[in-house]
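Okay, here's the structure, questions in a sec.
Of the protein chains in this complex, one is absent; all others appear in place.
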Amino acid sequence: MTDQPKIDLSPRVSDEIRKTTCYMCACRCGINVHLKEGKVSYIEGNRDHPINRGVLCAKGAAGIKQVTSPARLRAPLRRVGPRGSGEFEEISWEEALDLATSWLKPLRETAPEKLAFFTGRDQSQSLTGWWAQQFGTPNYAAHGGFCSVNMAAAGIYTLGGSFWEFGSPDWEHAQLLLLFGVAEDHDSNPIKMGLAKLKARGARIVGVNPIRSGYNAIADEWIGITPGTDGLFILSLVHELLRAGKIDLDFLARFSNAPVLLDCDPKSPDHGLFLGDDAGRPLVIDRRTGKPAPWDGEGVEPDLRGKLRRAGVTHRAVMYDIAERYLAPDYAPEKVAERCGIAPEQIRRVAAELARAAFDSDVTLDQPWTDFRGVAHKTMPGRPVAMHAMRGISAHANGFQTCRALHLLQTLLGAVETPGSFRFKPPYPKPASAHPRPHFRSTPGQPLDGPALGYPQGPEDLALTEDGAPARIDKAFSWENPLSPHGLMHMVISNAAAGDPYRIDTLFLYMANMAWNSSMNTRGTMEMLTATDEAGEYLIPHVIYADAYRSETVAYADLILPDTTYLERHDCISLLDRPISEPDAAADAIRWPVIAPDRDVRPFQSVLLDLGARLGLPGMVTEDGAPKYTDYADYITNHERKPGIGPLAGWRMGPQGLTHGKGDPNAAQIDSYIGNGGFFTAPLPEEAAYYKPWNRAYQDWAVSFGLIDKPQPALIQLWCEPLRRFQLAAEGKRAPQPPEALRGRIRTTLDPLPLWYAPMSDAFEDPAEYPVHALTQRPMAMYHSWGSQNAWLRQIHGVNPLYLPTYWWDKLALSEGDWVRVTSSHGEITVPAARMAALNKNTVWTWNAIGKRKGAWALDPKAPEATKGFLLNHLIHELLPARGDGMRWSNSDPVTGQAAWFDLRVKLEKSAAPDEAQPVFPVIPGFHLSANTQKTPSPEAQPPDNEGTP
Amino acid sequence: MHPAKSIILFTTLSGLGFGLLVWLGLDPTPPTGWVAFVFFAVAYALALGGLAASSRHLRRPERALKAFSQWRSSWLSREAWGALLALSVMALYALLLLFGVAVLPLGWLGAALSLATVGATAMIYAQLKTVPRWHHWSTPALFLSLALTGGALLSGRVLAASLLLIVSGALQAWVWWDGDKRFARAGTTLSSATGLGERGTPRALFPPHTGSNYLLDEMVYVVGRRHAQKLRVIALLLMALLPLILLQLPLPHVFGLLALVSHTAGVLVSRWLFFAEAEHVVGLYYGRR
Partner (left out) sequence: MTDLPQHSEKKLGLVIDLDTCVGCHACVVACKGWNDQAYGAPLSDSEPYGADPSGAFLNRVHSYEVLPETGPAQHVHFPKSCLHCEDAPCVPVCPTGASYKRAEDGIVLVNEDACIGCGLCAWACPYGAREMDPSAGVMKKCTLCVDRIYNDALPEEDREPACVRTCPANARHFGDLGDPESAVSQLVAERGGIDLMPEQGTRPVNKYLPPRPRDGWGGDTDVLAPYLEPVAEEPEGFLGWLDRTLGKL
């Protein structure tokens, strides 16, 4: 010990810390970016940040490698070789923007809908949506349609807000958490932090998932359900709870539409619609008087047993339909168990656990509050059962109804916005009826009359042309998927190539790897992007793409607008969009250039505003036609959506100086954000923290803060009237009416009460021929395709075997190192196999988006990602196989258009090991070339040029 | 363990070299003059060649001198000292022999130091509890007996070499037979490695990294069973049986040389197996052995 070395125990960590927001995924944690000599040296979590409280995930900590990635684009590119060749020339920004303008300007003047503008997980949808609206095209959406729109739409139509992004379990008080189909989710760190809180308190976690990994691995109980059957399982729980009377009658009566009176006369034109008063307000029977009263009348006490005969028609409370439907023996555990792949006792056990947690654990907050009917409550009684769900139930063609079933279950237990249950994050709750409707009538040279996306309330809100055809390129808001508030990004390329419903001229994509992992039918998508007409012209004449890296899709565009990385630009994580709020606080955030880019790239949002100005789009030019905003930072600061409401809510300018929420633009606003660590939080008054949809204090606060214009309390829509309106149309009782071929489907799937039906593909594919369900999961340490260029992360996940359950492993007599051929009704892949026991007996799975196209992402074409890694997407088609009528339906939820990724069925065979995972795609030739001849300095040898910010 | 060429060469060559030095040191009538020069030159070439090869195994060979510092605890350090002392003592001894002076006690000391060096080399492996196949008295025993055998062959001692060939061949065969059971005997399993044994049978599922790393490259080397069996037979034939037969033939110089070549080749194969077959317990964490 004598010569134990002396070491420096207090080295200086860095020269400077700059606090901004992570964008290695969409969770938006706060980060401390350490700089040494102007370069990023280390990234850690920001302890003050409401989302992550200092923790950081693997991706976040690897952000430093995103900046030095050799796959980064360097300058705008114009295609010189054929599409898909990856051959480009570098051009100046002036040339790039001129080119884009030369394509877009004529479109706007003649047929704005010929521009389809679709974006990925970019977090600036309030800008991009507004831009599209100003351009005048209805063909705008983000990626939600292939992501989680079932979750979003079901949540908003039912509860007035969704799990996804805008809600969270009450981690502080929950005693039991049911987690459905979640591998990682957007709330990456908060979920992990929350699970840890539950564990620390000894609360129980039940994981419902065919695969037991990640969160499900730490769950106290695991329900290894068969994919696509959660709806059945949930409704069986509902059945058991109803039978046992383990439901929260008081909650149901006050806060759901279970007491609302329904027209029950099958002969009535309004059969299944609510009985309303003259103002159209749905009626309930008031227990105080026994008389009908508007649902929100002062002091009204709705009666769950309400019945009323009026004008010869019987009306009764929704509760009757609920009881009738779910007490039916079809939902008995014995009836559903086999189909769900679980034991009846397991179902009962969960039901009993729910009942125990909801009604036996006393979680009551000593907090008086007043509801929207003016009724004062002394306390906030809790129901400490929390639920959370994501794509495991969302990405099925029955996902909308499954998610509605889950909301029914929550509501029956009184487990919505009550202490210990599920909570909203501002700006939610906000009922579907308070959202805009879709706008789609484009006029040459004019903006659209409103936002393209919205929430239809009935068939009259569909986006249909005069002759009833879909008005949008993705057929959103058409009879095929009427309630598709996020659009159908997965159908855009295929519809555009087919000219169905019409041809477009320019496809403008931003941050979505559509030629690879974000498309179904990946090979077909590449073919569609390169397909030509008889004259040899591309079926999609122009493709513009904004990416920051050399992704697969770059090769398929004609013009590339290279973006900066997230550390080099301003971003705005806005309350108008998808903010960073928590249930106790409204919060928003920014990114700002903590380093300057070392190459000729520009922040896409600034480019978009520039382009808008060149096109003369209203709102983006001043009266004399000059650009209104110098860049995105200027827009963030000065743009107002409505008077007093801008992208950021913090540090606005009021009459008496700085204010929050509503106020005039403040030139120093961004500096205030930077000074505060990149974010802003506005805590809710304690009285407003729970029961938000019905809580006067919350509603008033939301109005005063500018989240809503007027209080908009809403009941939980157990009976979803808009759905019933579509059913009525399908029944021929209401105009407009669906095409004949869709009537049956609309009647069954747009049921106003939650139901379960087998995933659509089951009707098209023979479950006996394709007996195995094939799924993907998000690896926690990878973000879709873009982590593979990250030197650290790719060492963790560089290949992705197909995991097989013991049952199939034995059946195919596999041993370690074997390969399997996986065949669906659409395609075939041959891939490395691995065994996993903690798996549903008929489910196989792999990590999502590890497989890479050779030559992409500046990886060696022999990289394991390209030789052993694979995509399941090759097996999934965007259309279901043809049936008798020759028509091919989209492989999507018939209500919302949600891409049904997880309905995939396959068969398995043992295969001799090929040299590489099959199918093999050729190296993107131009990429390979340019990766070799690239002049960009290697990351190790970058010039020290990060001085100041641009 | 990864069968690194540098270490296989090192242990084999330096074993031969120090083995020869042992015999030279013990020889009551040591050669002198040019004959001595040739013998010692061969011994030094082998020992130093081995050491040179071993330095290739160091990632920072320029700091190799630091390896002398920890003789109190480290067998590697002791080996370095052993080699230095053995080679110095024997150099002095040899120098004197060149001039025809045989200081026998110096030779004995050198022989002892040479043996100790081989022993220290073997102890580097034998001390490792993490490699149950090595963690056994038989590791130094085998290294020493092979060094002596090789030395005997080199120095043309037919009888000693013949006897030693039998002894070391038998020992080697037993070491393989017993070695195959040592991992299990050591009692380190995935259950003990993870502490999960009480709730069931653990099995490695997701790898911690799909890319390789130092541990996998260095410590998780898998040889096919059949392949290993074949190599064992070859090694035994070459290192013991064939030389033994060759030694009994007339023309000791020709066949003696052939015996030496065969033995050396056999020891190289055996050393390859010594490393390649050695399972490090860390492999358990990776689901391998």
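A and B label the chains in the order they appear, each numbered from 1.
Criterion: a residue touches a chain if its C-beta (ideal position, glycine included) is under 8 Å from a C-beta of that chain, and two chains touch if they have at least 3 such contacts.
For clarity, every value in this text was computed on a predicted model and none was experimentally measured.
The chain not shown here is touched by just one of A:V208, A:A355 or A:M620, and that residue is A:A355.
From the options A:P5, A:G536, A:G657 or A:G886, the residue with contact to the unseen chain in the full assembly is A:P5. Only one of the listed residues, A:E95, A:E172, A:D220 or A:E731, touches the absent chain: A:D220. Seen across the whole complex, the unshown chain contacts chain A at 1-5, 7-13, 36, 41-45, 47, 52, 54-62, 64, 70, 188-189, 192-193, 195-196, 199-200, 212-222, 224, 240, 242-246, 249-250, 287, 303-305, 319-320, 323-324, 327-328, 345-346, 348-349, 351-353, 355-356, 780-781, 789, 791-796, 798, 836-839, 858-860, 862-864, 867. Taking the whole complex into account, chain B touches the unshown chain at residues 1, 57-61, 63-64, 66-70, 72-77, 80, 124, 127-131, 186-188, 190, 192-196, 198-209, 211-215, 217-219, 280-282, 285-286.
Quick note on the criterion: only the chains that are shown with their structure count from here on.
Chain centres here are Cα means. That of chain A falls 62 Å from that of chain B. On chain B, the positions that touch chain A within their shared complex are 203, 205-206, 208-211, 213. Contacts from chain A toward chain B in the complex involve residues 213, 794-799, 836-838, 864.
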